[in-house]
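Removed: one protein chain of the complex. Kept in place: all other protein chains.
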Amino acid sequence: MQDLGIRVLFMGNNFIRLLGGLWITLKISLLAVALSVVLGTLLGVVMTIKHPVIKAITKFYLEFIRIMPQLVLLFLVYFGLTKSFGINLSGQVSAVIVFTLWGTAEMGDLVRGALISIPAHQYESGAALGLTKGQIFLYIVIPQTLRRLIPLAINLTTRMIKTTSLIVMIGVVEVLKVAQQIIEANRYTVPDAALWIYGTIFFLYFLACWPISLLASWLEKRWKN
Amino acid sequence: MKKTIAWLLTVTLLAASLAGCGAKEKGGTETQAEGGDGAGTQAQGDGAIYRTVDEIKESGKIVIGVFSDKNPFGYVDENGKYQGYDIYFAERIAKDMGVEVEYVSTEAASRVEYLKTGKVDVILANFTVTEERAKEVDFAAPYMKVALGVVSPDSALITSVEELNGKTLIVAKGTTAETYFTENHPEVKLLKFDQYTEAYNALLDGRGDALSTDNTEVLAWALQNDGFSVGIESLGDLDVISPAVSKGNTTLLTWLNDEITALADEQFFHADYKATLEPVYGSEIDIDSLVVEGGKVE
Partner (left out) sequence: MSEETILLEVRHLRKDYGNGAVLKDVSLKLEKGEVLVLIGPSGCGKSTFLRCINGLEPIQSGEILLDGLSITDGTAKWSEVRQKIGMVFQSYELFPHMTVLDNILLGPMKVQKRNRKEAEADACQLLERVGLLDKKDVYPRQLSGGQKQRVAIVRALIMKPEIMLFDEVTAALDPEMVREVLDVMMELAAGGSTMMIVTHEMQFARAAADRVIFLDGGEIVETGTPDAFFDKPKTDRAQRFLNTFTFEKK
């Protein structure tokens, strides 16, 4: 009786579809995190500039992203932009944009903190060697900052992966939605498919998140100084 | 150099945040944006965003919003193909219009938004016609109707409301069935439960003589449970399900209405029923209690 439910996994393309859905989940999360690291670093640098207008704008941006629920942001980008400006973005692009805005805000704040924690002496030593401000950032400050970003970047990736289930609301079929589709398609024929399908999803999520944390540990060890 | 980059970035951020804050309807802009998937939104002269029939035909593709996880109306089979009562109709629309069909998986809450932004041309997602919705979208002729149904054991089948007099009827709390019977038939004793599972269990072990909820629900349940049948297939207020298009999209609306009328000649929706709903609701029932042919509700 037990294998009655699990056979759903082997029907047709079901398993491939689940993997396809997982790929979409991962693609969006990883892309958003990568963009967030780059833009967040830029933002962090900008946030150290002591100009009142710049400070106001960045603070506004940070608070806005912090307060707005991700679902509202997704709707704003996917539907809102079309209604107001006629910009028609696909669900996946909208998701990447929203997640990047979210990740950039978090990273930016962290980078700012990391930057001001680097002793002034290192800036001075670099300058005394004849390095330009840009070079000091590139060779001395940013490499150290990036090392400190790794734990949060990993944490952010896993949180994003979990949040991607929201994007079904803007029409993106990711792994959780595929699961629901499979369960529903077999609603009358295989009523206990749900347990097996969700079990598989759990396993897939684990399979996705675990290598990322392994990568993080490896990087941390390598960069231990 | 750093300051320049800084200003560029902050201005971009500001624009992004502000765009989120005060999004308002903008009328009359001629914008043509090619969506990555979905319909290319075309702003029409009156400020609304949708594609006319000609524009759809020219693009070679019609975009239809459906459910992907509501068996048997719109769902996805193990080969990744869309199936269901709504899908069967969608495929016919595409064929008769001479275009390919692209399906967008929608959620119940976002169906109206999809039409308002023109991201789909038609919604065929078990969309019940209501007055509030009619203010936001345009409904075509109906192709299905939903009413209340009553299921009871074959051994003591209830076939009319009168037979319920003095009997116990099981309902789920907060449903249309509960309201209907409370208001219109106080002579019927009601046994109420919070959850459908409990309600059906009560019917199974005889704590009630019959159970009433949406006829689609009881029909499906009866088929799966031997010894029970739906004695009353259509009762109470009728809700209709129609295709929906963006408000003001008269060309598409007219096309759909003409199509539905024309399909009556071949009893299309009866065929649709046989192909998609019969496995779930059975062949014994009166198909006309669910299906609407030619857009005419009897």
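Note that the chains take the letters A and B in the order they are written out, and that residue 1 is the start of every chain.
Keep in mind that, in the parts below, a residue touches a chain if its C-beta (ideal position, glycine included) is under 8 Å from a C-beta of that chain, and two chains touch if they have at least 3 such contacts.
Keep in mind it's a predicted model, so treat the numbers as computed, not measured.
In the entire assembly, the chain absent from the figure touches the shown chains A. Which of A:52, A:69 or A:119 touches the hidden chain is settled by the complete complex: it is A:119. Among A:13, A:48 or A:135, the one in contact with the hidden chain is A:135. On the side of chain A, the interface with the absent chain consists of residues 119, 121-122, 124-132, 135, 139-140, 143-144, 147, 223, 225, using the contact rule stated above.
Everything below uses one rule, namely that only the chains that are shown with their structure count from here on.
The mean-CA centres of chain A and chain B are about 34 angstrom from one another, to the nearest whole unit.
Listed in rising order, the residues of chain B touching chain A in the complex are 1-3, 5-7, 9-11, 13-14, 16-17, 19-21, 23-26, 29, 31, 33-41, 43, 49, 68-71, 75-80, 83, 104-107, 109-110, 113-114, 116-119, 220, 224, 279-280.
Residues of chain A that touch chain B in their complex: 8, 11-14, 17, 39, 42-43, 45-46, 49, 51, 53-54, 57-58, 60-61, 64, 68, 73, 75-76, 78-93, 101, 133-134, 168-171, 173, 177-178, 180-185, 187-188.
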